[in-house]
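Note that this complex is displayed minus one protein chain, with the remaining chains in position.
== chain A ==
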Amino acid sequence: MEQPIKGTVTSLSSLFPVEEAQKASKRVEETLSERHKQLNQLQDFTADNNYLINLVQRLPDQLHHDIMVPFGKAAFFPGRLIHTNEFLVLLGEGHYAERTAKQTIEILSRRGKALEVQVESVKALMQDLKAEASFFDATASEAAEGLVEIREDYVEEPSPKKASTIAEDVPRVEDDEYARILSRMAELEKEEEAEIANREELGGAGSDVSSGHVILEGEMKSSELKEKGESSRFQSTGKFPDHWHVESSKATSKGNCLPENLAYGKFNLTENAPTEPQAKEDVQAPVIAENKAAGRPIEPRFDSSKAFTGSIIEHTIDVNSREQSVSRNSKPVSRFKMQRK
């Protein structure tokens, strides 16, 4: 019944001893109660402040008030409060200012706001601590119950399978496709690095751009993107405008050495526009890259002519990382040739 042992079983109590977890939770509880005290103090301050505001509001209503003046610690004597609209307000650090009742109220309300901010921050802190405490408590009780942790190594299934299921009708490309996926992953990684270097480069490269080219490509792209409804997605990545510049500037500089290639890139843009955002995302989430890359090649294969197979990657290179040197471009070209024979 039992399978050959695949993973390990460790009891939770050996990882986190019960006493340790309880100690930790106790410590968190202590800090929590400290915070609670602080919060109470702050709330007292706020209440005091509100009371003071009310008092200051009422005082100038009359010309004078009959009060009992505190004298020393124990004694009071009757007195009269005059100048009810003049206040000496302690601003803090021994600084006082003469203010009227209205101005005093302004100061006090500002102070009240500051207090509220503090109260909020303390509350947020307390919430964090509570979550922490509950976590420790849960760990302690789980460890006490004798919960075990079962760890089993994930055995990766060979990914070519995935590719084969998708590309059933084009079996001969299978291995090739897998290799392409891998190379694509590597490209994306390099791309990320290159993008950073690219921005520095940009200042110099941008000057020799022929404006006609830029506008042409820019227009083409933006129109396509709008058609596909992808433009918003692009903009959300934030990087796009930078990227755009890079592409266009590189396009001109490379147009001389690889005109054919460039033509492909542009041509394909119209068909493959939706793949671009995917490529973008892949850069940020390489994990998903495999699935997407596997799913992608199938699309042009069905709807576009056979002569274009293999050019998909060239295109993505062109679009996303044109600056990745001519040497990198030579690789996809050779693959293209390989496919042809």
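Simple rule for what comes next: contacts are C-beta pairs under 8 Å (C-beta built on N, C-alpha and C of every residue); 3 or more make two chains touch, one makes a residue touch a chain; residues count from 1.
FYI, contacts and distances are computed from a predicted model.
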| item | value |
| --- | --- |
| Hidden chain of the complex, named as in its UniProt record, picked from "Prefoldin subunit 6", "Superoxide dismutase copper chaperone", "Glutamyl-tRNA(Gln) amidotransferase subunit C, mitochondrial" or "DNA-directed RNA polymerases I and III subunit RPAC2" | "Prefoldin subunit 6" |
| Full-complex contact with the absent chain, from A:30, A:44, A:98 or A:120 | A:98 |
| Those residues of chain A which, in the complete complex, touch the missing chain | 88, 91-99, 106-107, 110-111, 114 |
